[in-house]
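Removed from the display is one protein chain of the complex; every other protein chain stays in position.
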Amino acid sequence: MPELTLGAVAQAIGAECAGDAACVITGIHTLQQAGPSEIAFLANGAYRRHLKETRAAAVILAAGFADECPVPCLVVANPYLAYARLSQLFSTMPVAKAGIHPSAVIAPTARVAATAAIGPRCVIGEHAVIGERTVLQPGVVIGDRSRVGAGCLLHANVTLYHDVQLGDRVTVHGSAVIGSDGFGFASSPEGWVKIAQNGGVRIGSDVEIGAGTTIDRGALDDTVLEDGVIVDNQVQIAHNVRIGQGTAIAGCTAIAGSTRIGKGCTIAGGVGITGHLTIADNVHITAMSLISKSIDEPGAYSSGTAMAPTQEWRKNAVRFLQLDQLFRRVSALEKK
Amino acid sequence: MPELTLGAVAQAIGAECAGDAACVITGIHTLQQAGPSEIAFLANGAYRRHLKETRAAAVILAAGFADECPVPCLVVANPYLAYARLSQLFSTMPVAKAGIHPSAVIAPTARVAATAAIGPRCVIGEHAVIGERTVLQPGVVIGDRSRVGAGCLLHANVTLYHDVQLGDRVTVHGSAVIGSDGFGFASSPEGWVKIAQNGGVRIGSDVEIGAGTTIDRGALDDTVLEDGVIVDNQVQIAHNVRIGQGTAIAGCTAIAGSTRIGKGCTIAGGVGITGHLTIADNVHITAMSLISKSIDEPGAYSSGTAMAPTQEWRKNAVRFLQLDQLFRRVSALEKK
Partner (left out) sequence: MPELTLGAVAQAIGAECAGDAACVITGIHTLQQAGPSEIAFLANGAYRRHLKETRAAAVILAAGFADECPVPCLVVANPYLAYARLSQLFSTMPVAKAGIHPSAVIAPTARVAATAAIGPRCVIGEHAVIGERTVLQPGVVIGDRSRVGAGCLLHANVTLYHDVQLGDRVTVHGSAVIGSDGFGFASSPEGWVKIAQNGGVRIGSDVEIGAGTTIDRGALDDTVLEDGVIVDNQVQIAHNVRIGQGTAIAGCTAIAGSTRIGKGCTIAGGVGITGHLTIADNVHITAMSLISKSIDEPGAYSSGTAMAPTQEWRKNAVRFLQLDQLFRRVSALEKK
């Protein structure tokens, strides 16, 4: 368990230290659950009612709430951001030691930085490069000629195929696969003929890739994720997709081949985006929508229907299949 | 191939043994396909017509069908449940031998029960605990401080991060990832700032987790699956979700952060449930529904539209986008 003094906590988030700067802080919790050695935070007005009962050592909050707080305050402009920064100081993640585990298999032509930590059973291919302070958890496989930058963290059983590039400070979660073949086939009288996927994958810096996510290599050019993109679990990114800087993609979303997504977009979970589309910057897509046309304008987009009890839903769903006919019936009525 | 006598089969499912108790039974099959050394079962009235032609050694069925059965009967109250119990006696799964394979890498502070079977290339972290009779297939990675109970089975290439707890008799299928980081980021002028995910994952006993499923660790508290939960393949369970006892979740469903699901629910495949919701006990959700509001009452819920030939569907889908306008047209007609 990491420990910090309240003074160090205040300093870390740029707040003035109200209360006893020497008080030992052992963690962060919610207003309701923080104990007397923990920091709480109020980032969402909906939780304001919990403020007056908190037992936290101190609370991170915006200036407007300081008067209501029964314990020392750490006043900041953006409490949620302050919480994010602070959370990293209390990380419970074990720290990997630099060095190469004897069970790892490293190709003779691979270059591994001296400060990198290569876990048990990792395999690193010919001409691959692993940057300074990068950590490979057990079972990671790095293909030939792939390059992982500095300060990256690849969790257990991640696979990078050949010719995949990651920038610096990239995190990839367990069982993710980067560089698998795009789904490209030509039909022929004898069946499907595979199109060799001869491009690679280029991923910028400060990118996060979720567990079980798959990112295909390009057919001719590379598949590209720009800097600062964050991708949740079980997302599928097809060949030659390009995702703009800072775009966030939630779990189980699928993006088909050659689609280009702008910067600063947020794509909710379970979304499908068909191939060869262009999505503008600052587009926001709601959960489980199917995007089947390019989007030129920033804004929010959706498809689907609202939920309902199944019995009620079924009646309406049947009617959906008669909708065009209904429009014609109404037009006929209007003509009368 | 396991073999049992008909007498042993009858005893295993609590039926009286009609027929020759010494007859050797080599397996289970459907009414149509069971041969003279196999047991068949009639669990669904829809298959009743196949009963009179079966060549099975004996048939598991409810009392009401015994008269129609041309071969010996094993009469039970719940034939499907009897089939489930019997199927385990004819399991074709290879039995793992207790012991640690020499290629496994076990941290010095880990504790592995003497009756556990640790397969080739497994990696077990510091202070991890593996219970009695638990089997780790090849390539399983167990993070520091994670605890796996007794009688568990983790299939090949499963990853448990640090601080993950499994109860007893938990099965986890290939490439599943438990304990990956929740998708938590605060936005800042410099881009997304990661929120360290400092909680863990707690999974009860008698739980099954499908292949490729991902279960994220909590941000502050743990993500929790209670006893008896069953989860199919490629399900995504986000941080701080809590799933109640005995709930069943089919393939490719995604549950967003902090949502709480009750006990005894059944959630079909491809469902999406957005974050911070509460779903009551005994709720049933149909395939590919999007649940975007809390559900207080037991019952069945749905969203989406019914399928149709694409040409017909397209006409109606276009009309969907004019629906609000149609309601106003009908109101205008009604006023006339």
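For this structure, a couple of remarks:
The letters A and B name the chains in turn, as written, and every chain counts its residues from 1.
Heads up, the rule we're going with is that a contact is a pair of C-beta atoms (placed from the backbone, for glycine too) under 8 Å apart; a residue touches a chain by one contact, two chains touch by 3 or more.
Owing to the predicted nature of the structure, the values given are computational and were not obtained by experimental measurement.
Shown as candidates are A:68, A:221 or A:281; the residue that touches the absent chain is A:221.
The residue from B:138, B:191 or B:298 that touches the chain not shown here is B:138. Interface note for the absent chain: among A:15, A:86 or A:123, the touching residue is A:123. Considering the whole complex, the residue from B:125, B:212, B:262 or B:275 that touches the absent chain is B:212. Touch with the hidden chain on the side of chain B covers residues 27-30, 33, 78, 80-81, 83-85, 87-88, 90-94, 101, 103, 119-121, 137-139, 155-157, 171, 173-175, 206, 208, 210-212, 227-228, 230, 232-234, 245-246, 248, 250-252, 268-270, 287-288, 304-311, 313-314, 317-318, 320-324, 326-327, 330, 333-334.
Interface residues of chain A with the unshown chain, by the touch rule above, are 103, 105, 121, 123, 125-126, 139, 141, 143-145, 157, 159, 161-163, 175-177, 180-181, 183-188, 191-196, 198, 200, 212, 214, 216, 219-221, 234, 236, 238, 252, 254, 256, 272, 274, 284, 286, 288-293, 299-306, 308, 312-313, 315-316, 318-320, 322-323, 326, 329-330, 333.
Convention: only the chains that are shown with their structure count from here on.
Rounded to whole angstrom units, the spacing between the C-alpha centres of chain A and chain B is 25.
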